[in-house]
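Heads up, one of the protein chains got dropped from this complex, but the rest are sitting where they should.
Now for chain A:
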Amino acid sequence: MRAFAYSRADSVDHAAHRITHDAAFVAGGTTLLDLIKLDVLKPKNVVDINALPLKRVERLDDGRLRIGALVTNTDLAHHPEVKRHYPLLSQALLAGASTQLRNMATTAGNVMQRTRCPYYRDAAAACNRREPGSGCDARGGLNRLNAVLGGSDACVAVHPSDMCVAMAAIGATLTLSSADGEREVAFGDFHRLPGDTPHIEHDLADGELITAITLEPPLAPAGSYYLKLRDRASYEFALASAAAQLSLDGEMIGEARVALGGVGTKPWRCPDAEAALVGQPAQIATFERAAEIALRDATPLEHNAFKIPLARQSIVRALREATRLARDEGKQEGQV
C-alpha cells in the first residue's frame, strides 16, 4: 500500500473537478482499498464522495427507477420499490458478497468493481489489464475462474458483479456527470470488452462521476429469477450465474431477458437467446435451445471449460424458475 492524499468532496461538481488520471473516488471502499493494499491500484489522490447527495431511490414519472450512485447494496436490495418491481435485482444483490460488504458497497462502486482474476490481483504477475503490455498470465495459468465469453488474447478476466447481471437483464442507463455537464450511457455500452486494451474497462472519462443508474420500467406481469452457481453455498463469486426474466402470454413467452455472470468479461446480456425465447412455448426444450445459443461463441481455456455447460444449466434453471413465478404472478393478477 502506498500513501495517498485524501479529501472529501462536498458537491458533484467539486468531485468531478478533483478527478484526474492518478486520482480515484472512494465510496464504500470495498474494492478500492483492497486493491490499494495489494499494490494493484496506486492512486495519488483519493476523493471521498460519501457526502454527496446521491443516496436516493426514486420512481420517475415514466415508470423508471432512478438509483443514486451512493445507495448501498443493502439498502437497494431491501428497498420496497426494488423488492416489488425488480425482485431480480434484489436477489442478485443478496447473492453477492456478505452482509458486511453489502452494507458498505455502493451502486456505482459495484458497477466499477474490478475483476477477481488472481493474476490481476497479484502485482508480481503479468497482467495487461493492470499493466498494459505486460502480458496475460491467466491464459496459460490457473484460469478456472476466468471468462469463456468476450475474452481476447490480451485478457480473459471475468467481470465479477452479480448486481450488474441483473441490471443488464433489466436494462438501465447510467448518468455520468462532469464539469461539462451530464451525459447518459446505456448500461450495455458502459463496460468495455477487453480487446487489445483491457486496461480501459468502461466508458467513464477522467473527470467523470457516476451519479445515478436508472432502470427501465419493469416487465409485467412477469417472473424473474437470479441463479448463482458456485462451489460453496454463499459468499463466493459466481462460477456461472443467470438473470432471467420473462412474461407469459398463455403458455407462450411474451418478452424475455437473459444475462449471464461469472462467465463473461463484462455483464453478459444474451439478445440472441432472448430472441429464441420470444413467442415460443415456455418449456424446457425452448430454454435449452436458448441456452445453447447464449453459449454458442464461448471459448474455453484449459481449466474453465466446465463453465460452458454450467452457464447453460444456470440459464435453463433460471428460466424454469422465472416461468413458475410468472405463472404464479398471472394467477394472482387473475384473482385480484
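What we mean here is this: a contact is a pair of C-beta atoms (placed from the backbone, for glycine too) under 8 Å apart; a residue touches a chain by one contact, two chains touch by 3 or more; residues count from 1.
In the analysis below, contacts and distances are computed from a predicted model.
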Record lookup, UniProt, unshown chain, options "2-oxoglutarate ferredoxin oxidoreductase subunit alpha", "Xanthine dehydrogenase family protein molybdopterin-binding subunit", "Sarcosine oxidase gamma subunit" or "Polar amino acid ABC transporter permease" -> protein name "Xanthine dehydrogenase family protein molybdopterin-binding subunit"
Option from A:Leu70, A:Leu174, A:Leu301 or A:Ala326 whose C-beta touches the chain left out: A:Leu301
Omitted-chain footprint on chain A covers residues 1-3, 37, 39, 116, 118-119, 121-122, 124-125, 137, 139-142, 144-145, 227, 229, 231-237, 239, 299-306, 308-310, 313-314, 316-317
